[in-house]
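As you look at this complex, bear in mind that one protein chain is not there, while each of the others sits in place.
For chain A:
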């Protein structure tokens, strides 16, 4: 059961509930699969930095805002403690989170919000956690459009410490109109902070996006052209009558 439950971890952006329903249906809702799904959901929600809604506001679940067991806290200046049901990703507020938020964290949080407004689509979310010495930045950019048969997400996670930004950015796109196409790309980022954390991240992420566009162009120009031609070298479609006749001549010769 753990094997099939692990497919939950690879659900495309915005499709995790559909994947869960499918797994339940295939295994006829056995108790052991529900248990396996619960364990898997707890693991993958944190690993994949999944979004949840707490008191009407979106935040991520991650190792950075984990308190204990199923308890996490929200980002921002007035953090709230909440409990998550990992399988349904429903949350329940459990009062204010009483630890004071570091001023450095709040400073980067407001920079990130400004950055999201300038470069990301509306559904995107940015969260900063940490303390005065070390901050963790999570940026989830997402565009879900199942009615147009696609869902896409970028997931970036950075650690800011000693004037360095280190982390990873990943892109995951699912296109599924009469098919199933998936793009995955990732890149490690390590940069010295210049001017501000936000400007450093912005420049690194633009580089990643340029690199991704370049890779796609290169794949189109080389691999795709080599794997199957658009037209034969002759620039003419196949002459099927000749293709058959040519074969028949060969066969006659062979029979002689």
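Operating definition for what follows: a residue touches a chain if its C-beta (ideal position, glycine included) is under 8 Å from a C-beta of that chain, and two chains touch if they have at least 3 such contacts; residues count from 1.
Convention: contacts and distances are computed from a predicted model.
Its record in UniProt calls the unshown chain "F-actin-capping protein subunit beta", which is the match among "Late endosomal/lysosomal adaptor and MAPK and MTOR activator 5", "Heat shock 70 kDa protein 8", "DNA-directed RNA polymerase III subunit RPC3" or "F-actin-capping protein subunit beta". The chain not shown here is touched by just one of A:85, A:102, A:159 or A:187, and that residue is A:187. Chain A residues in contact with the hidden partner, per the touch definition given at the top, are 3-4, 7, 10-12, 15, 18-19, 21-23, 25-28, 117-121, 124, 141-143, 150, 152-154, 171, 173-176, 178-187, 205-206, 209-210, 212-213, 215-220, 223-224, 226-234, 237-238, 240-241, 243-244, 246-248, 250.
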